[in-house]
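For this depiction, one protein chain was excluded, whereas all remaining protein chains were kept in their positions.
Naming follows writing order (A, B and C), and every chain is counted from residue 1.
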Amino acid sequence: MIAFIIRRLLATIPVMLVVAIFVFLMLRLTPSDPAAIIAGDNATAEQVADIRNKLGLNEPIVTQFFIWGSKILRGDLGESFFFKKTVAELISDRIEPTLSLSLFTILLAVMVAVPLGVLAAKRHGSIVDRMVMGFSVMGFSVPVFVIGYSLIYVFASELRWFPTTGYRRIHDGAGPWAYYLVLPTLTLSVVYIALIARMTRTSMLEVLSEDYVRTARAKGQIERKVLFRHALRNAAVPIVTVIGLGIALLIGGVVVTESVYSIPGLGRLTVEAVLARDFPVIQAVILMFSFVYVLINLLVDLVYSLLDPRIRY
Amino acid sequence: MAAPVLEVTNLTVAIAGGGDRANAIENVSLTVMPGEIVCVVGESGSGKSVTSQAVMALLPKGQLRISGGSIKLEGDELTTKSQPAMRAVRGKRAAMVFQEPMTALNPVERCGDQIAEVLEIHTDLDAKARRARVLDVMRSVHLPDPEQMAEAYPHQLSGGQRQRVMIAMALVLDPALLIADEPTTALDVTTQAQILKLIREMQVRRNTGVLFITHDFGVVSEIADRVVVMQRGRIVEQGTKAEILAAPREAYTQMLIAAVPSLVPPVRVPITSQVTLETIKLNKTYGGRSFFKPSGRVVKAATDVSFQIRRGETLGIVGESGSGKSTVARCIARLVDPTSGRIDLDDVDIARMSERKLRPYRRRVQIVFQDPYRSLNPRRSVGQSIIEGPMNFGLPHGEAIERARNLMGLVGLSPDALDRFPHQFSGGQRQRIAIARALAMEPVLLIGDEPVSALDVSVQAQVLQLLDSVRKKFDLAVLFITHDLRVAAQICDRIAVMQRGVVVETGPTANVFANPQHDYTRALFSAAPGQGFGHRIGAGKIDLVPAV
Amino acid sequence: MTSMWGSIRGGALAAGTVAAMAAGVTSAQAQKTLRVVMHSDLKIVDPIWTTAYIVRNHGYMVYDTLFAQDANGEIKPQMADTYTVSDDKLTHTITLRDGLLWHDGAPVTAEDCAASIKRWAARDSVGQKLMSFVETISASDAKTIVIKLKSPTGLVLIGLGKPSSNVPFMMPKRVAETDPNTQISDFTGSGPFVFNKDLWKPGDKTVYIKFDKYKPRSEPASGLAGGKVVKVDRVEWRAISDQQQIANALLSGEIDFVEQPKHDLIPLYKKDPNIVVKDYNPLGNQYVFRMNWTQKPFDNPKVRQAIFYAFNQKDFLEGVIGNPEFYKECKAMFICGTSLATEKGMEDKFTSNFAKARELLKEGGYDGTPIVLMQSTDLDVLTNLAPVGKSLLEKAGFKVDMQSMDWQTLVGRRVKKDAPSAGGWNAAFTSWVAADVTNPISAAFVNASCEKAAWGWPCDEALEKLRDEFARATEPAKQKEIAEAVQVRVSEVGTHVYLGQWYQPQVHRNTVTNFITAPAPVFWNVELK
Partner (left out) sequence: MSVEPNIAASSSPLTAVPAARRQQSSMARAFRNPSVLIGGLVIVIMVALGAAAPWLGTINPTEPHTSGRNKLPGSEVTVRDDDGKPVKIAYRLGSDNLGRDVYSRVLYGARISIFVGITVAIISVIAGMIIGLFSGYIRWLDPIVMRIMDGLMAIPAILLAIALVSLFRAGIGAVILAITIPEIPRVVRLVRSVVLSVREEPYVEAAITTGTPMLKLLWRHVLPNTIAPMIVQGTFICASAILVEAILSFLGIGIPPETPTWGNVMAAGKDVFYLFPHNIFYPGVMLALTVLAVNMLGDGLRDTLDPKLAKRV
């Protein structure tokens, strides 16, 4: 197992290398010039050139890449072009809200979606199934921000049950922290409930036609246990896959949700960094998200082996 | 006379929404007495499995439903029982063993727990008592080291062991009726023999009534007390084993029995023509490390395989699953690249040739695959499939069509059928088309990779005869891969027996069958069910019938 | 867990929960915190290095100035105790007040201030002009700053009392000696608030703590001048970018004050009796259309002049601001309501006289090549200018290629002198705080010094000569006369086209009182109930 983890971690190297090269080239080959932006409104051409020099943007691209790469390898993410802070500081400031929101969302989504999916599969073709599937397609189809605004309109603005915007850090108290996350979590989880419920249903339907489910019935097992003891565990691998995928996809929704609710998380940091052409921040954030994606994949693989004894590493 | 365990009367199962026919089975009546094994035998689509599922009330919901008749288990009517009431019957009074032990066992649960589950459902035993009963029943089905086996997951067991677990699970509560649905079909012949013996033993010891579903007359002759023959959802004929096998009354039964090849090979003249194919120390290993896949385990699929095939000769490679026989065939067809060794085709070594250089030689080796449903591109007409090869080698379209028409006639199909698509043909017809496609290339070597294994026994005989006749007509060298000793006995001039990638014995078919040298060969032959049963192919009872 | 849910449910029942909860948090700390949403997030913290208004506002929190403009537009001493000018008008002497301290406890010295003036002058346009008159700036003792001039100028006070970007903020010498082209990394000031670097979370909030040892002047606060008495413990700038969300937060009491509410939302605010809508910056702002002199077709004065005829101010003001309460058409370049305001040279312009514009285009030889008009899409008060402009330009016979981009891209692109097809540009809109453009020196767009001029690079010797004269003029009447000449010259050569004044009201909850009317939002004197 340990050997597997080490091997998998090693296997992330080429993936991360591709990510690094791609992101680096993408930033360097675009027409935008951070130096001009940094130099400000009334800067002269010499000032811009000077800043370019200081940022190392005049070096050949390959040199720039290696300088950056070797710093990354030493754990140095560099310093933001704009904020007078290191990238590591910026990220660590922003990580808590994003993590909280993502965690809440995944928890809620799994807790709601898996039972829904099982129910739909059990009542395949019934009105319940149709409703779950209908909700699921709707969940995919309504943009996150429309859901967000609707929720704010109803629950924050009209009913005044929840705050409209903002975020409270957990060390200011778990109560406010959770309270402020209710609406964003609901907003973001709709699409994941849709995704996971749908996958649960599909996977369950497939498993329910398997021979061992027939065997279980042939033993005289009651239907509930057939569903949960035999079917769900076997159906779990694709469900876990989609949850893992969901976590990876979450960041897209997080960007929008954080904008709608003014949550100072990584999603907004990225958008701001992109708008400001803050190369070190963009590179670091994208690299970090990619690494998280790879790690989640690894984690998902490990969970597979817990769920399915046939999978051994 | 004791009361029957199972009494099925005029059972009819309707297919929802119709289909080819309104009912999956119609007016089926049969009985199983205590301590009796009743074999239900029939080809695919005969309704034999539906009968067994109906008894257990396990018919697929919404697709099939009982529309008439009665099923009585120990005098207790089942068709009117609710599902909860049926749950009390299933597993306790009637149990079932399925065909595929890998998929019939829950892959994520330990074997012991799966057996114990039956006890959990139907008894009040505590965990300890359950455990004792589980080990007990596991011991009784001769599972080695039951303590360890109980902790194992299904995938850690061999196919035979898994089927023993299934049987243990079925028998743990001593049901009155055991339904075995093709329980040995997925197993190798040596394992099959052991399982059949086990079922016999358990059944005798516990006086269980067994309803045994099978398509294999060898198995029937081995195990049955009475035989029920089914065709297209109806019972054709039933009687004692002796009556049915020795003196079938109905033409269909007669045909079925006649189509079973004999295990006794006919006498064949040794062939001494020139050597078409010679393999020398052919090796194929799979896996191994690479940069992207650092964990590869090395599997030796074929080791030092050497043999010759002469013009007009059929060499059979027999062996159980995993013996490497298909790997050898695929190496020779260059569908996989051999790891080392020579493949001399008319004295040219094609083993390591690049794809470009190989191209002219491709046409000389053609292959017919096992699965008739997958060996033709479903989106292309039969004609397009046949002419593709010749046209690849420059034959003009018109001539290629002409050749295809001739070949269609030769394989017993109407030349006008060239425009049709594969789905419009039956399995046997598709194998004929596949043979025509191979012949269109004018090969010198024809490889048959289990070409009749997926076919019903009646069709199988026809295809075998066709293969034999084209061998003669075109003076082909034929490499015939099979796991079926009966088929091998009838069609091969010489056979090579493979075990775990190694050829353990080669020789003229008659010699090998009569006087096997290697231990494995002997074990293999003695395991074949129904030793004395069967007929010679081409013994005159069946003719090639143009089927279109 | 139980208590958490309990509190949420309980809160859900009571109206105005959020305010209650927030109040709970603050009262626990027994502090008065003013929660503010500024027009943007604070990312850069060097007010000398950038002209960004948010950084200027940050500067007013953290730093102090030698002089400051009061409510009547007059320059008053702030850190300065006394200010004397020698009879030959060449030696200016400033002494510092007693008891001024840096946030780290060290006393403010004249050396600190001299270094700060030099750094500011290296970046600021007025400062640069001023430095062309200056011989030396030095500290004669710990409290006395001496500025020696080569020739007399009125720019010393105009510069040191400059109310808006760049404001000559005073910094400790060690900070002020930072290269003007590099951002500072030490944020010690002597202003009424201390910048808490640890609590600064770009994208979330910026926190200022009251500086207990600040010595305010004794006179009452007036404009940016007077006593900077801090009456709250803490000011938090919250970063919320979405105007709808800002509105929600203010209405529900999560925040107290909004610097730049969207004009379209003012009716929403006005409906709520707890909200005060008021403009604390009476001069307002001025919209500007800037042409690129270095590229066809705006290298031709006729074509530039055509714009004055094609445009009318109302369409722009109405298109962006909408509510006439918050805009004013004004043909005076140096802002209506100031001493230099005049309509001279502009009488027949801003009338959307398309026929006249077409005629001028023809004379100017415009060949129909589309002009690249840059539109910034992420600044509310600018976004709508370009579509309106495009519509008017097309009616005047221009072909327009409107290219949309975010503000940062626009800022990056507008300094490029390349051909429009190669990543350059022809025209763009922007807005100035009126206080920045009230005279020909500080109005950066009147600078016509070719290469050295601001983006657009107008090049006109006559104009430069006028500006020079203005810098030397010390009499108001003379200054007015020169300013009129400048405006007439601009109407002829077309350095830029100004599009009227608009006002940015602030909104706050009625618990906030005594907010100061000034060209920049400042948070001393504010009381929080």
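Worth pointing out:
The criterion applied here is as follows: a contact is a pair of C-beta atoms (placed from the backbone, for glycine too) under 8 Å apart; a residue touches a chain by one contact, two chains touch by 3 or more.
Since we're looking at a predicted model, the values are computed, not measured.
Considering the intact complex, the chain excluded from display touches A, B, C. Across B:P265, B:G316 or B:P422, the single residue that touches the chain missing here is B:P422.
Screening B:R310, B:R362 or B:R432 against the full complex identifies B:R362 as the residue touching the chain left out. Looking at B:R164, B:K284, B:R311 or B:H483, the residue that reaches the missing chain in the full complex is B:H483.
Where subunit A meets the missing chain, the touching residues are 14-19, 22-23, 26-27, 30-32, 133, 137-138, 140-146, 149, 153, 157, 195, 199, 202-203, 206, 238, 242, 245, 248-249, 251-252, 255-256, 259, 270-271, 274-275, 277, 282, 285-286, 289-291, 293-294.
Annotation for subunit B: contacts to the undisplayed chain at residues 15, 19-21, 24, 44-50, 60, 63, 99-100, 102, 159, 182, 185-188, 215, 233, 291-292, 320-322, 333-335, 359, 362-363, 365-367, 369-371, 373-380, 385, 388-389, 392-393, 421-423, 427, 434, 437, 441, 450, 453-456, 483-484. Touching the omitted chain from subunit C are residues 242-244, 247, 262, 264-265, 267-268, 314-316, 318-319, 322, 354, 375, 377-378, 380, 383-384, 387-388, 390-391, 395, 402-406, 409.
Keep this in mind: only the chains that are shown with their structure count from here on.
Here the CA centre of subunit A is 39 Å from the CA centre of subunit C.
Distance between chain centres (mean CA atoms), subunit B to subunit C: 86 Å. Shared interface positions of subunit B, i.e. residues touching 2 or more other chains, are not present. Those residues of subunit B lying in contact with subunit A across their complex are 56, 58, 62, 84, 86-92, 95-96, 98, 100, 103-109, 117-118, 121-122, 153, 155, 166, 169, 292, 294-295.
Interface residues of subunit C facing subunit A in the complex, by the touch rule stated above, are 3-4, 7-8, 11-12, 15-18, 21, 25, 41, 43-45, 49-52, 125, 181-183, 185, 201-205, 238-242, 244-245, 248-249, 252, 254, 378, 406-409, 411-413, 415-417, 423, 444, 452, 454-455. Against subunit C, the residues of subunit A that register as touching in their complex are 31-34, 36-37, 39-45, 47-48, 50-51, 54, 82-85, 90, 93-94, 149, 152, 156-157, 160-167, 172-176, 178-179, 182, 259-262, 264, 268-269, 272, 275-277.
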